[in-house]
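Next up is a structure, given as structure tokens.
Removed from the display is one protein chain of the complex; every other protein chain stays in position.
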Amino acid sequence: MNITRASHVALTVSDLDRSIGFYERVVGLVLTEREGSTAYLRGLEEACHHSLVLVASGDEPRCLRLGFRVFEDEDLHALHERLATAGHDPRWVDVAHQGPTLHVDDDAGVRLEFCATMDTVPRRLTHFSTYAGGSGQRLDHFQLQSPDVASGRDFYCALGFRISEYIARQGEPPEGVFLQRKGNPHDLVLFTGPGPRLHHTAFTTPDVHTLVRACDVAGELGLGRNVERGPGRHGPGHALFVYLRDPDGHRVELFTTHYQVMDSENEPVRWEPGDPRIAIPWGLPAQSSWHEEATVFAGVPARTPASYAPMTLERFLAS
Amino acid sequence: MNITRASHVALTVSDLDRSIGFYERVVGLVLTEREGSTAYLRGLEEACHHSLVLVASGDEPRCLRLGFRVFEDEDLHALHERLATAGHDPRWVDVAHQGPTLHVDDDAGVRLEFCATMDTVPRRLTHFSTYAGGSGQRLDHFQLQSPDVASGRDFYCALGFRISEYIARQGEPPEGVFLQRKGNPHDLVLFTGPGPRLHHTAFTTPDVHTLVRACDVAGELGLGRNVERGPGRHGPGHALFVYLRDPDGHRVELFTTHYQVMDSENEPVRWEPGDPRIAIPWGLPAQSSWHEEATVFAGVPARTPASYAPMTLERFLAS
Amino acid sequence: MNITRASHVALTVSDLDRSIGFYERVVGLVLTEREGSTAYLRGLEEACHHSLVLVASGDEPRCLRLGFRVFEDEDLHALHERLATAGHDPRWVDVAHQGPTLHVDDDAGVRLEFCATMDTVPRRLTHFSTYAGGSGQRLDHFQLQSPDVASGRDFYCALGFRISEYIARQGEPPEGVFLQRKGNPHDLVLFTGPGPRLHHTAFTTPDVHTLVRACDVAGELGLGRNVERGPGRHGPGHALFVYLRDPDGHRVELFTTHYQVMDSENEPVRWEPGDPRIAIPWGLPAQSSWHEEATVFAGVPARTPASYAPMTLERFLAS
Partner (left out) sequence: MNITRASHVALTVSDLDRSIGFYERVVGLVLTEREGSTAYLRGLEEACHHSLVLVASGDEPRCLRLGFRVFEDEDLHALHERLATAGHDPRWVDVAHQGPTLHVDDDAGVRLEFCATMDTVPRRLTHFSTYAGGSGQRLDHFQLQSPDVASGRDFYCALGFRISEYIARQGEPPEGVFLQRKGNPHDLVLFTGPGPRLHHTAFTTPDVHTLVRACDVAGELGLGRNVERGPGRHGPGHALFVYLRDPDGHRVELFTTHYQVMDSENEPVRWEPGDPRIAIPWGLPAQSSWHEEATVFAGVPARTPASYAPMTLERFLAS
């Protein structure tokens, strides 16, 4: 049942050409291929067929699936058994360009997908002359808004995820947890909020130079307001980041590399919630849109948690 | 009368040790020497004795002088004659570590100082192991808030300054002008606002890496809120910037290199005022403190211009 | 028997103070502590007690141990059983600041050490003002010169290592193999040469800026000739690199991040040997010292393989 990493995400978009252009030029992904109303993209270093799947749709923008990898097909069978035993409803499905694939919803309704293999394509890491925008290298993690972070944490830890960092008052349920499988701080992040909703998908960028280049190209293309937050420095994880909104409002993070965390003696790091001076080492908090807007999963109504009042930029400036 | 460049600034501070620490560790300047209640600092590449003079004072923080260089002492005499003829009141003064020095106020009351030479000290450009924070390399320019930008522009252009860029509605008086002598876009910037006040002093930083390092060190030292604005990209001048407030609230800009502008065929570039989408290629406008707070010149009351309503972050978020 | 990653190396040095100074100032490691004639260092992001152990010795510089991690102590027991069954001679030993530790030699005589845990210390990732030289972040991999690469490959693959890349003529034994456990291309690299000898230990550096900073600080300290090779771009792995010699001649590589390789569909990449135009995308080959000099393992005589004639800079320039 060896889940290895966050793998891919499928999103609906209203204008496929426009979205492909955004991900190619601003984020710097590579278009693997386009089949009818579906476009498959990947990062510069990725040898897998897709880490981002865009599906044209006339409806509201939605997240269709979050994909994770297991190491081998036999891990997939072990996972199926574990999920079925626990009362979930895993289903075998055929997905183009992927090996055998398992569909299942987590307890909050997040639409998950697991597979061991994909079609392979050449890495584009040395095609330097084609690097564009943020030079997105590979999908790294997802962040979700969750109405019940503690419940989500339990679901994923039962599947082998480890907690790298979390945000909680001493002895109280967490407001946020950072879960990982691949040995850096994040494969999946859960934060309290109306959900389940996909808050963002994160791609790595080589360094601060390419992180800023994504912003500069966004500005050049008249998309300067799509730079929603940053560049800034994270408290948890310590990465430099920038958050972009794609043409349908799906949020993408570009960030520089994390630290390695794969030893059994590494204890989860606790952060005290609430004070922006802790989680935000410098600069200003995120504007309210960053806290309030996220992508709904197709067919899954979002629930609002009882308590939910983040320190937004608006509140900070008014205080 | 060959004015060559913006040279140095003298500021009062309430705690000299604390301020030296800020400029050394966060901005990355070098302390040349400290004499009694005065500290002399310079950038890493500067061979001049000082570009920043800090004077301990129990009073409110003030700007004492803005310094410019002329090429030779004979240029200083030509300048004296020109200023006296024009009805100003230039005075010869002795200033420590500087050659013959001329004091004069501009029409708005800005306290100016001109000299041709300074004591020299070794450049620290290759002392890489001592680089700190933003690695401030050299003083580049000053920005002033001015109650009458058109009048200021005329004063400085009469002294040989050239306009690189300006902000004005077609056919109307400028809201801001960028004036230069040394062949890059800025030695002196004038923007409409309550003044005369010193808005900021700008030092160059080698690249975006060191620009972010200044922010990170500020955060590490618990000064994360002193990162007032940015990192971001300027419209005019096109530099990457960050604005920091020193412990007394004096504002410092760190920015990456400008373009060269020294050919007689280069016409001033006009920017349309008001729309943040033009002057701010990406990200958010500056918070109101950036627009409203600045350093008063010692003994010079600030006047508020008739019309003054910049697009602040607060207004932008509320709109 | 879950080996997770390359972990640490122990080297003898002739002057402990001098070597600590080199690794702190040029490579940018952090001194965890010094106990008698032993110094323990680690990278900026590392929470483990040590990744580099320096032991003062009057003898010729030697490598004492290469350390790898397994995930849990039970993996250590499984490893012990596997090695004993295969006719090796694993021994349980006590090593300061490490959990239970296993010593064993590989078939070529490389002195290996395995443990699951170490004492933990704070990560220094956000202590930006203390970053120095190359800002070495974490130990990433070892490269060995081996008299029989095929045999070494078999030994490590039997322990679960996977081949990411290799250098071989079609159908012939490999001249070099890149073996990994942690999901990037390298934990252990074997290259044909007189051995077993430690060719280099590699630490990650955040980006090209810090990679060059290591060189600049070396130059500032009068150690410019210790920059043996680079900066340059690798063929296999595609990283930017620089190779430094420490005061005793032990070789250290600083390099920027690799690509992720952890999916079961990723096939090993084959490189054709011999032609520098393939393995060296730009610039010049390494000087002969880089090919010929390496660190002997304490008490283990090096054997020279039958065929061994790399394209050195000297040969290249003379051709």
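Note that the chains are named A, B and C in the order they appear, and that numbering of residues resets to 1 at the start of each chain.
In the analysis below, a contact is a pair of C-beta atoms (placed from the backbone, for glycine too) under 8 Å apart; a residue touches a chain by one contact, two chains touch by 3 or more.
The structure displayed is predicted, hence computed values, not measured ones.
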Chains still shown that are in contact with the chain withheld from the display: A, B, C
Sort through B:84, B:262 or B:318 and give me the one touching the missing partner chain. B:262
Quick one: say which of A:18, A:91 or A:127 touches the chain that got left out. A:127
Among C:61, C:133, C:231 or C:273, exactly one should touch the missing chain; which is it? C:231
In the whole complex, not just what's shown, which of A:8, A:25 or A:97 touches the removed chain? A:25
Write the list of chain C residues that the hidden chain touches. 207-209, 212, 215-216, 218-220, 223-227, 231, 233, 240, 277, 280-284, 287-288, 313-314, 317
In the complete complex, which positions of chain B touch the hidden chain? 4-5, 45-48, 69, 71-72, 99, 116-118, 120, 123, 125-126, 137-138, 182-183, 206-209, 238, 256-257, 259-267, 281
In the whole complex, what residues of chain A lie against the chain that is missing from view? 25, 126-129, 132-133, 207, 209, 213, 216-217, 219-221
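Here, only the chains that are shown with their structure count from here on.
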Relative to chain A, chain with the most remote C-alpha centre: B
If you tally contacts for every chain pair, which pair is highest? A-C
Where chain A and chain C are represented by their mean Cα positions, the distance between them in whole Å: 33
Can you give the whole-Å distance between the Cα centres of chain A and chain B? 42
Can you check how far apart chain B and chain C are, centre to centre, with Cα atoms defining each centre and the answer in Å? 49
Shared-interface residues of chain B (touching two or more other chains) are 207, 209, 216, 219-220
